[in-house]
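For reference, the structure I am asking about is given below.
With one protein chain removed, the remaining protein chains of the complex are shown where they sit.
Letters A and B mark the chains as written, and numbering starts fresh at 1 in each.
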Amino acid sequence: MITAERKPLEEVKDLIGEARNVLVMGCGTCVTVCFAGGSREAAELVVSLRMATRLAGAPREITETTVQRQCEWEYLDEARADVEQADVIVSLACGIGVQAIAERFPDARVVPGVNTTFLGMPTEHGIWEERCAACGECILGITAGICPIARCAKSLLNGPCGGSEAGHCEVSPDTPCAWQLIHDRLQRLGVLDVLMQPQPPKNWKSSRDGGPRRIVRDDLRLAGEQE
Amino acid sequence: MTANPISEDGSLSGSRLERLLRAGHFAVTAELGPPQSTDAGVIRAKASLLRGACDAVNITDNQTAIVRMSSIGAGTIVLAEGLEPVIQMTCRDRNRLAIQADLLGAYALGMRNLLCLTGDHQQFGNHPTAKNVFDIDSVQLVQMVTAMRDDRVFQCGEAFDGPEPRFFVGAAAAPFGGPVEYRPYRLAKKAAAGVNFVQTQLIYDVPAFGRYMAKVRELGLHERVFILAGVGPLKSPGMARYMAKNVPGLLVPDELIDRMTEAGAAWAGKPAEELTPQDKKARAAAWKAEGIRICVELIGRIREIEGVAGVHIMAIEWEEAVRPIAEGAGLLPRPTLEEAAAS
Partner (left out) sequence: MTGTPLNIVAFCCEHCAYAAADLAGGLRMQYPPDVRIVQLPCTGRLDVLTVLQAFDEGVDGVMAAGCLPGNCHFLEGNLNARRRVTRIQGLLGEIGLEPGRVEMFNMSAAMAAEFVTAVTEMTERINEMGPSPLRVGGAGRGGD
């Protein structure tokens, strides 16, 4: 899932500025399951903002709506009436949702209410960890299903570096050394020899370094929409 | 151990360090940290401390992710001072284009030794909010520069049109990093990538290093790679304890910490605030003397280990210590190239 974290209330207040009608828009997908921007978090933000703006002597009209997925036009369109009423929309979706709103509603002012953080998963209640860097060229097949691009602080392909100690990364005692994990799992699977072969430099072209990426699937495109 | 040598003595780079090692001399390298300023005088002063006390001197590259004068810039000054530099190059701050471009320049300026490093994470330096690069890693950097030298190609595969850079290519080894059982194999990987020499992380635990070297010999790596053991003088018991506790991949036996503590025993009874500046100075001198003594002893013991081709003396911001250490270990005077050629 895409994970996110709420922005501090102070920052959201600054982003809202002088706007009188504020629409807080939650998203029912990734940010809901990571408890950052679903309908409950939208309600929390509404009530917090309402109290904060009242205490600051400048109360606002703050309403809330949550759509199933902010990243798809069909769902965004359901909120069109609310969007058109608002002076500013605080989107609690990931950065994709914020941009989808901006793209779909050219006249709307939209600001982010969360910081989109990473692609990851919950490892226990209340803890999420990064797992994928969306680099566009998956190497999990040679790293025992553990991604060093996302999980090594230096994204090494020939790790571990000298900063690996007692299983954790020198960057943080809470971060396991990805290459220790890879080593241990390769050992368990009986294929440790994979680690003897130098891995060549990665082709970062398929990653963000190649510019914004785009996927085209002609078989899925509709004839009427062909360019 | 060679491909495509350039000189009659079989060296790849013509570097003094390489030629001495190939002639079978026990090599001594040291370390010179460039200043956090444009002060060339600092480098000249450090160079004069090191001249004659070692065969080549590593010039660190934004060590511990703290901005300093560039390794190549400082290396130019070091060369002019009559010392042979080992240029350190990290993957943290440059992508493959920048690294290759800088290395063309370094070679054109007369540098012949290169140490390929991944680089410390920027979190530990003075620009923790910087974006890191890590386009390639140290193993890939070794592959890249050896291919430039031996296959005369850039990393992209394009051939050189003019003279190629011919470096004596080194890397680091961390015998006690995690997972410890993999460390000899990681050295094997660097050997497979084409590395010519390695300098290890600081060694204080000689038996543990001996076990690492036994595995290295079993893999035959000591015959493919010159292994320079990293050593360094302890400055104080506090530093010893700090390194033992906080630096990944460093083993400092309690016995050495005790010896350092013992060296300051004469001042141990008093609380710190009662020590006069003279006391503190005397205590620091006693600690440093013991640190140098320990370092000399370590070199003696490490030299006994089969497959160790030299030592890399890391006296961080204490370049004065290198000469007495080399002297004490019986490593002075350093051989000349003529002696190397004759042997």
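Odds and ends about this structure:
In this section, contacts are C-beta pairs under 8 Å (C-beta built on N, C-alpha and C of every residue); 3 or more make two chains touch, one makes a residue touch a chain.
No experiment lies behind these values; they were computed from the predicted model shown.
For the omitted chain, the shown partners it touches in the full complex are A. Interface note for the absent chain: among A:53, A:99, A:115 or A:187, the touching residue is A:53. By the touch definition given at the top, chain A reaches the unshown chain through residues 8-10, 40, 43-44, 47-48, 50-57, 59-62.
Going forward, only the chains that are shown with their structure count from here on.
If you average the CA atoms of chain A and of chain B, the two centres end up 41 Å from each other.
Put simply, chain B touches chain A in their complex at residues 91-92, 96, 118-121, 123-124, 132, 134-140, 143-144, 155, 172, 174, 177-179, 182, 185-186, 188-189, 192-193, 201, 248-249. If you check the complex, the residues on chain A that touch chain B are 153-167, 170-171, 177, 180, 183-184, 195-202, 204.
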